[in-house]
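Structure, as structure tokens:
With one protein chain withheld, the remaining protein chains of the complex are depicted in position.
Here is chain A:
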Amino acid sequence: MSFRMRTGFFLQTRTGCGSTTGPVSRVLKYCNSRSLAVVPQGGNTGLVGGSVPVFDEVIINMASMKNVVSFDKVSGILVCEAGCILENLISFLDNQGFVMPLDLGAKGSCQIGGNVSTNAGGLRLVRYGSLHGNVLGIEVVLANGDVLDMLGTLRKDNTGYDLKHLFIGSEGSLGIITKVSILTPPKLSSVNLAFLACKDYSSCQKLLLEAKRRLGEVLSAFEFLDNQSLDLVLNHLEGVRNPLPPSMHNFYALIETTGSDESYDKEKLEAFLLRSMEGGLISDGVLAQDINQASSFWRIREGVAEALMKAGAVYKYDLSLPVEKMYNLVEEMRIRLGDSSKVIGYGHLGDGNLHLNISTPQYDDMILAQIEPFVYEWTSKHRGSISAEHGLGLMKANKIFYSKSRESVQLMASIKKLMDPNGILNPYKVLPHSLSYS
């Protein structure tokens, strides 16, 4: 039987000045003593089934741990509970004149604890780097209920093994994150966004290179989508319009700059865009003139995942690949699948991260057999990662060997065994079933 424990209930036991971590600790201690499996659950927006119970796990939902503990306006260090919704943190910081170093399409629901547990990348990674750099400390409850206080707020701390990194991206399989301390950059007032059309993939790639070289200090996002992705968004999401006249463009790129001087930044971006247009890297484009226009451009890029969901069944792959080879996979996949499905490619070009999605009217084993293991073998052959930012969760746990050596995975399994000897934390996830249950 699967039953749902809600933290709302736990938190009623909280004492005036004490932390809210106590209940999580007591639940884990109890579950561990009885060998009851648990699933930590954040906003449930993960894309690989990491937060979904498989059999009879107890769900530990973190939504009630939603308080900001402290914010230091001088250092920009935010300490908050794991259940804070990303968008709430973004607006909290906005009032203080700071920004979160990560932003992603699921911000309205996902929680910072979920983001850290999946080491989420998102739209601004090209600027601010990964959570391994921005998370300064965490508080985590181990499988046996022990609370590990690593809630440091230091930028530099080379004392022994930096254990927090084990929990960043381990998808709740080593402990439950209850608090996070994170370094947030000051909010800069001048943000500009361009939505651009490119005739082919090689132009997108050259444009990225040029953008890094010429906009380096202000570049804050470089995203791309193919015209199949745009079509999907236009067909399935209401109120979205194509910023450019409908025509034969094959690729679209979004370039965002964030800086401190409105007129300087804008001039710089405009000059860059005009030069790229003259050089043929861009075939057309628009520059947002206000925040509303910028949001509507972002809506297109951020809406692809939602549009896919509305379009029917979807096979999702989140791959790290060398930028120059990245789109070959999409093209090869199109040839393999023919007319049976729509193959679309989009993603964080600036980070070499492709979201390959195959949209079909319904799930079909014949189609799946065409996709897998081909997509994993292809990625592995090009020394890419079969999960760039979404994690392995339930759906990709057994695929880990495409990206990690047997020795590395073996060491991971030993760590798991050491930290969670009864295997109660998020079982069937992350590590291959052959190893975790032998």
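Criterion: a contact is a pair of C-beta atoms (placed from the backbone, for glycine too) under 8 Å apart; a residue touches a chain by one contact, two chains touch by 3 or more; residues count from 1.
As a working rule, contacts and distances are computed from a predicted model.
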Name of the absent chain as recorded in UniProt (options "NEDD8-activating enzyme E1 catalytic subunit", "Electron transfer flavoprotein subunit beta", "General vesicular transport factor p115" or "EKC/KEOPS complex subunit BUD32"): "Electron transfer flavoprotein subunit beta"
Residue touching the undisplayed chain, where the options are A:Met277, A:Leu337 or A:Ala413: A:Met277
Residue of A:Ser33, A:Ser247, A:Ser295 or A:Asn328 touching the missing chain in the full complex: A:Ser295
Positions on chain A contacted by the hidden chain, ascending: 94, 189-191, 194, 196, 241, 243-244, 262-263, 266, 270, 273-274, 277, 282, 284-293, 295
